[in-house]
Every structure is written in structure tokens, then in C-alpha cells.
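Every protein chain but one is kept in place in this view of the complex.
Order of writing sets the chain letters: A and B. Residues in each chain are counted from 1.
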Amino acid sequence: MPSSPALKLHPDRLLPTEPAVRAIARELYESVRQLPIISPHGHVPAQWLADDIPFTDPTSLLITPDHYVNRLMHAHGVDLSELGVGRGPLTAEESRQAFRIVCANWHVYRGTPVRFWFDSQLADIFNVTVRPSADTADRIYDQIQECLDSPEFRPRALYDRFNIEVLATTDDPCDDLAAHRRLRDDDSWSRRVIPTFRPDRYLEAASPGWIDTVDRLAEVSGVDTSDYAGFIAALENRRRYFVDHGAVSSDHSHLDARTDLLEPAEAEYLFNLARKGEIAEHEATMLRRHLISEMARMACDDGLVMTMHPAVRRNHHLPTFESYGADVGTDIPVRVEFTDALRPMLNRYGTHPNFQLVVFTLDETVFSTELGPLAGFYPSVYAGAPWWFIDAPEAIRRYRAAITESAGFTKTSGFIDDTRAFCSIPARHDMSRRLDASFVAQLVAEHRLDADEALETVHDLVVTNPRRAFKL
Amino acid sequence: MPSSPALKLHPDRLLPTEPAVRAIARELYESVRQLPIISPHGHVPAQWLADDIPFTDPTSLLITPDHYVNRLMHAHGVDLSELGVGRGPLTAEESRQAFRIVCANWHVYRGTPVRFWFDSQLADIFNVTVRPSADTADRIYDQIQECLDSPEFRPRALYDRFNIEVLATTDDPCDDLAAHRRLRDDDSWSRRVIPTFRPDRYLEAASPGWIDTVDRLAEVSGVDTSDYAGFIAALENRRRYFVDHGAVSSDHSHLDARTDLLEPAEAEYLFNLARKGEIAEHEATMLRRHLISEMARMACDDGLVMTMHPAVRRNHHLPTFESYGADVGTDIPVRVEFTDALRPMLNRYGTHPNFQLVVFTLDETVFSTELGPLAGFYPSVYAGAPWWFIDAPEAIRRYRAAITESAGFTKTSGFIDDTRAFCSIPARHDMSRRLDASFVAQLVAEHRLDADEALETVHDLVVTNPRRAFKL
Partner (left out) sequence: MPSSPALKLHPDRLLPTEPAVRAIARELYESVRQLPIISPHGHVPAQWLADDIPFTDPTSLLITPDHYVNRLMHAHGVDLSELGVGRGPLTAEESRQAFRIVCANWHVYRGTPVRFWFDSQLADIFNVTVRPSADTADRIYDQIQECLDSPEFRPRALYDRFNIEVLATTDDPCDDLAAHRRLRDDDSWSRRVIPTFRPDRYLEAASPGWIDTVDRLAEVSGVDTSDYAGFIAALENRRRYFVDHGAVSSDHSHLDARTDLLEPAEAEYLFNLARKGEIAEHEATMLRRHLISEMARMACDDGLVMTMHPAVRRNHHLPTFESYGADVGTDIPVRVEFTDALRPMLNRYGTHPNFQLVVFTLDETVFSTELGPLAGFYPSVYAGAPWWFIDAPEAIRRYRAAITESAGFTKTSGFIDDTRAFCSIPARHDMSRRLDASFVAQLVAEHRLDADEALETVHDLVVTNPRRAFKL
């Protein structure tokens, strides 16, 4: 057997190729490389950290929960079940087999951000030195397994090693946030994990199970939700509960970004229909758009930053949803419109001193046309970092190039990893730092920015911007 | 106090960073650097030049009238009133205070074109040598004020110094163009300032004040506008008046670019409704789209070039509009569609030898999909330079990259500054020349264009293209 190609991380990866620009970028990157990670939006379960539960095996850590990895395997004909998706724990042999599939198809990830993240994880965290392939799969698997069996690779140890300053989770409004509380009350744990209020399904009154959801909201909040006023009060109550548990933001992901307000009587009427299970799809949409504006109103009171992640057709392939459930890689973006959609809400709350709105998009066409101009006028609006399919080097370059000219650097959110792939968090932030350093270096090389300003700018993008955008 | 960082304009700013490509770009740029400025569309008041009124102070020259500068201050929480927006003249202290705000927030403009323009103005026109900051604000203010107090900084002197060959203003159809006439008849003034026919509010029959507007049109034109035929004749009359005063184009900015024709009886019916104040919003929209096509018909007769600047949601934030009026930075683009929108008009007039249409867009997605293909087929259609939010280096690069492949260089308009910030005109044209030289240099470096062709191309973009597109 010939020797396998090495896996080596080049110190200059992703930096500009022109030597003089690279030199500038290298210095800028070096100045932020080791800064702590601020992760104000993501999906790592707080319980992992609260209970410091050891990770069991390479596949359930690195593959099964990561729809970025799985969807490309699926696109090449691999059954999601073979990767452990939508099923209970894998046997040792199944786990190894799933890992082999990904390694044997390693070429599929060429040019994708998954490749960059995965390389970084393997090399930086698990000290892997050979490139994944059919030949090396078992060797790599064993090496990672050995790591996971040691205490240095338990969640809290990794959290420390990753130098995460703050990590936000994403939580149901009825969640009791017990894990967050345990972490807060744990004297042996000094870092910060905060919840995020994510009420999507409470606002979609025609979706299955909505009535039960709202009943449960009443139970948990102790506020009667049988009428509209009570429903609103119960949501306010739970937001306050989240605030009391350290939350800094609420997050919202619906099919569009509209915020049209209803008259109070209309909202009440639609809510009552929904309560009786008689609301039509288009009426529920009207109600949801109104409720989004209501969330902004509440934000002016309780200070939670509002984040929007709109315009995804969830579970595009229904047979996959039926077999494997949600969040398995079959969500596909649709277009989004912000200028008119956000107008009702921004006309009301856009200049309120307590309101902050971070807008994310999968549709790049709004960068220069809508998002930059909005963030470049409204004090409340921040342009969120490229999200999901566009959280990738070329797209991030396009984002900076398109957004900066109308919104500058200061009205951007800072990097958001938005992941439940815990071990990929450092790699994702590192990717962002490299790309921002490169973008700013190019401005310096084109004599559009001075060296001292560049240093300040890359530092701000890592530290100041997320703190300001998320009130941290 | 430490010494303040210097403000220095690097001769190679915005040029490519690869040394061999930069060398080519430098030569190309040098060949066009000093060519006169042709500015066929903008918003400088003709009166400034007719009366050669001295500029009073730095703020009312450089800040108050420039919504590019103001909107980013607003996005960072500055009240527009503090910058002098929407109010009468500032006191000396207020003017200085506004200037301090902008200087203290100088970092906000990093990476934006405002920074490039402002740097150029400060250094090239006012000989400022320190970077704006809280520390240097007063010093810079005083230096500019001293300049403004001297005769070399009066409008006509600057016009000469800027080497402007022709400057177009933007004017109401009922304007008597007295300032233009005074300039024409002034023997001490040998340069060219031309009006532009901008009838937007005459074509929006449901907008407030429309009836008065049309009455006034009758008065000024001497043509009865009580019926549709008279209204059309009155518009033709005023277009002719503008032609007689040197106008070369009419300009049109509405929410969409549609040009659907009505039957004459329908147009008449809708006009009559409007005359009675009974036209509905959607009917007024139908009438406006028809009138746009009518403008094209008139253009075939009187030869005015037609320019379109569609798809902006004006006064997005109503409270700001109510406090400060229009054009203060709260306009936000919406998407635009051209292929089907322009079809009725282009089917009628698209190959008429007298018709020329310059299409501007804020929505970049049409560059390669619609605008390039249209300009690459219709002899009448020219792709306008990137406009407003996308009149910026990265967007201009995207424009050339996206448009050139389907429309070539020859069917582009040449640079349009579209500004009322008089002192920024040279900086804006300089930015464009640098970027075009860079784009063409890249083609040479990739062996897609020969050196002699490159020289001819950059010269054409500065001189030949605007002359041809605007019949100058």
C-alpha cells in the first residue's frame, strides 16, 4: 500500500495569494487569531456542557448531527440512515462504517467549507496527520476514538481549549433552561452559556400541534392563553424568564420576513379562529407577520435583540422528512425581500433606542440592494454574517464586498457559527478571521485604509461587533 | 497629544495589487486622468454657478446636502438635525459641531465610497493633510473655512479647476431655467451647464398635489391641461422648452420600470378621473406606465435621451420623512424587472433611430440577466453606470465584470456622478477612471485585449461613451 497523502494545515490558508497582500493579511490575522470566541447564536445543547457528557464516538460527534456533511453524502447516493441520521445510537460497527463512507467519499467535499472545517478539526483537535480516504478511515477513526475516551476531550475541557467566551444556545420558549441554570450555579464552571428565545412554532397558528403548544405555554407561564391578550402576556412572561436566565436575543425563522401589523381586533379574531383550529393557512400567515412586529415591540421593553433567519423551504423533500425528520439537509432556500417586508416594523421601532435587529439571509442578492442600505440608515439594523449555505469563503468575500460599501464594517454582526457541530466552532471562527483579515488587507493594499485602521477593524469584527450587535 | 495620523492620497489607490497588472493599470489611468469631466446627469443647482454664490461653511458644503454622509451617521444614532438636515442655515457653532460629529465618527466610513470621496476632497481641494478625528475636526474645519472665504473657492472657479466640460442639472418641467439662461448669456462664462427634464410628479396622478401641478403646467406652457390631449401637448411643449435651453435628456424615477401602453380612450378616462381627484392608486400606476411609453414617443420626435432610475422605496422611514423631508437618506432600493417591463416600449421605439434609453439600476441582479442582454441587442438601449448605493468600487467592478460580457464596453453610459455634492464630482470621476483602468488592465494581463485597444477603451469610457449615450 502506498503511503497516504498527508493532512497538513498551511498557516496561510485562505489568505490572499499576492505576496504583498498576503503579508498584510498575515499580520492582521495574527493579531486576532487567538482572541476568544464569541458565539452569540448556535445550536449546541446546553446539556452537553451542564453534564459534561463524554462524546461517545467519532460518527455521532462529527457526522450524524452535521447536515452539512450528510447532505453532500446524500447527493452522492448515500442513505442518510447509513450515517446514523434519524435513528437511535449506532453500534460500534455502524459508527465505524458511517465514518468509512465519509472518508471514502472525501473528494466530494473539495472546494466546500465542510472540507475546510473538517480538515481543521481533524488536524487541530485530534492531531490527525493523514488525509481521509477509504484507506485511512479506520486509522483516523481509532485515533479520534482514543481522544474521545480521554478527559481532555469532554465538552467542558474542549470549551476551555476552544477559548469560548460566550456561547448561545437556541431554546423553546417553554424550556425550563435547567441546564443553563445548572451551569450558572456551578462553581467549577466560570464560562458563559446563554439561552436564546426561539418562538417560531408558537407564531405559526396553522401548523400541526399549535393548540397544544399554546396550552403548554399557559401551563409553563402560568398565564391563561385562551385569548389573544393572554397569549401575548404569556409570551412576554417567557421572554422575561429567558432574560432572567441570561438570554440576550430572540430568534425568528419563517418563510418570509414580513412584519405587517394588524388592527388589535383583527389579531384577536384570527387568534380565536386558531384557538378553535379553524384558521386558514393565509390567515395564519397574516397573524404570524403581525406577531413578528409584536416581538419587536416586546424587544423595546425587555431589550432582547431580535434576529431573523427567514426564507427557507423546510423539508423540501417530504419523503426524507417523513423518514428522518427535520434538519437533516433537505431545507432549500427561497428568495427573500426585506425592504417592504420590514417596513411596518421599522417604521414603528426602527429608531427606538432599545431595539436591535440582526438580519440574516441566504439570498445574497439583498446584500447591496436591501440589507446594506437598511443597515446603513436604521440605527437598529445590523447585517448578519452570511448564513448556512453561504457561510463559506467565497460567499463571505462577496458579503464583505457587497455590504461594506453601503453599511461599512460597524453595522455588521460579527461572525455567527450557527452550528451544533461543537468541534467545528473554532474552525468556523478561524475561517472568518482569515477571510476578514484578507478583505481588510486588500483595502490596505489598494490604499483605501491605513494600517492602524486595519488592525482596529479586524479586532472590532471579532470582538466589538458581536458584543454590540448582541448587547453582550 | 500624540500627532494625528496623516491624510495622504496614494497615487495607486484602487489600482490592482498584482505588480504587473498595476503597472498596466497605472499607464491606462494616467492616459485619462486629466481628461475633462463630462457629467450628463446630476443635481448641482444651476443657480450656484449662475450667481457664483460663495459657499458659506464646510458643513453646508460637504455634509448637510450629502445623504451618503448623513445616512451612515444616522445609522450610528446621530440625529439628522444635528447635521443640519431639514432646517434652515446653521449658526457658525452648529456648523462646527456638525463637522465634529462626522470627524469623530470617521471610522464608520471605512470601506465605503464616502471615505474615498471625502479623502480626495479634503486632500485635493482643501489641502488637508491630517486624518479627520475628534482631535483634528476643528483644525480641518478652520482650514476649509479659510479656503471657502477666498475667491478661488467660489463655484465658477472650482468648476474651472475641476475641468468640467459639461454639467447637467435636474429640473422641474415648469422651471423657467432662468439660471441656465443667465449662464448661456454670460460672456464671462464659457463652459456648459444644461438642464434635464424630470417630470416624475407630473406622471404620478394619485400623488398629493398632482392637480395643482397639472394646473401649473397649463399656466407655464400656455396649453390647456384640462383634458388628456392638452396634458400631453403641454408636456411636449415643456420638453421643447428644455431642448431649446440645451437639455439633452429627460429623467424618470418611479417604483418600477413598466411601460405598458393603454388604449387612447383608457388613458383619457384615467386622466379625467385624476383631474377630478378620483383616480385610485392602481389606476394611477397604469396611467404612469403608459405615460412613460409616451415619453419615449416624444423622445423619437424631439430627440431627448431618456434615462430611467427606477425601483426605490422613497422615504422608507416615514417619521424621518415627516421631520426632515425627502432625499435625506431614508430611500431603500427594491428589486427591479426590466425584460418584461420595458418590452412594450422597446417593441414600439426600440429600433427608432432617434431613440436612446439609458437604464440605471440599484439591483445588480439584472446586470448579466437583463440589462446586458437588452443593451446587447437593442440599438437604443445603454446600460447606465452603477447608481447610488452601488456607485462604489466593488460594485463598479461587479458591473464591468457582469455587463461587459453581454453588452461590451460600447453600450455602457460612461460614468455618471448623479450628485449634488459639488466638490465630490472630481473624486467620483477619478474613482471611476481608476476602476475602469484597472478592469481593462486585467483584461490585458489575461491576454484578452491588446495594449492599443486598452488605451482606446479607457479613453472611450471617459469621453466617447457619455457623449454618444447622451448625444453630447
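One rule holds for everything that comes next: contacts are C-beta pairs under 8 Å (C-beta built on N, C-alpha and C of every residue); 3 or more make two chains touch, one makes a residue touch a chain.
Just so it is clear, the model here is predicted, and its values are computed rather than measured.
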Residue in contact with the excluded chain [from B:T307, B:T330 or B:S406]: B:S406
Among listed residues A:P54, A:P89 or A:G111, the absent chain is touched only by A:G111
Which candidate, A:P393, A:G408 or A:P466, sits in contact with the chain we can't see? A:P393
What is the set of chain A residues that contact the non-displayed chain in the whole complex? 5, 9-10, 12-15, 17-19, 71-72, 74-77, 107-113, 115-116, 131, 313, 316-320, 329-330, 332-335, 362-365, 389-390, 392-395, 398
Which chain B residues would touch the chain omitted from the figure, given the whole complex? 16, 18, 20-21, 337, 339-340, 343, 346-347, 350-351, 353, 365, 368-370, 372-379, 381, 401-402, 404-411, 442-443, 445-450, 452-453, 456-457
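Keep this in mind: only the chains that are shown with their structure count from here on.
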Which angle of rotation, from 0 to 180°, maps the CA atoms of chain A onto the equivalent atoms of chain B, to the nearest 5? 120
Between the Cα centroids of chain A and chain B the separation in whole angstrom comes to 40
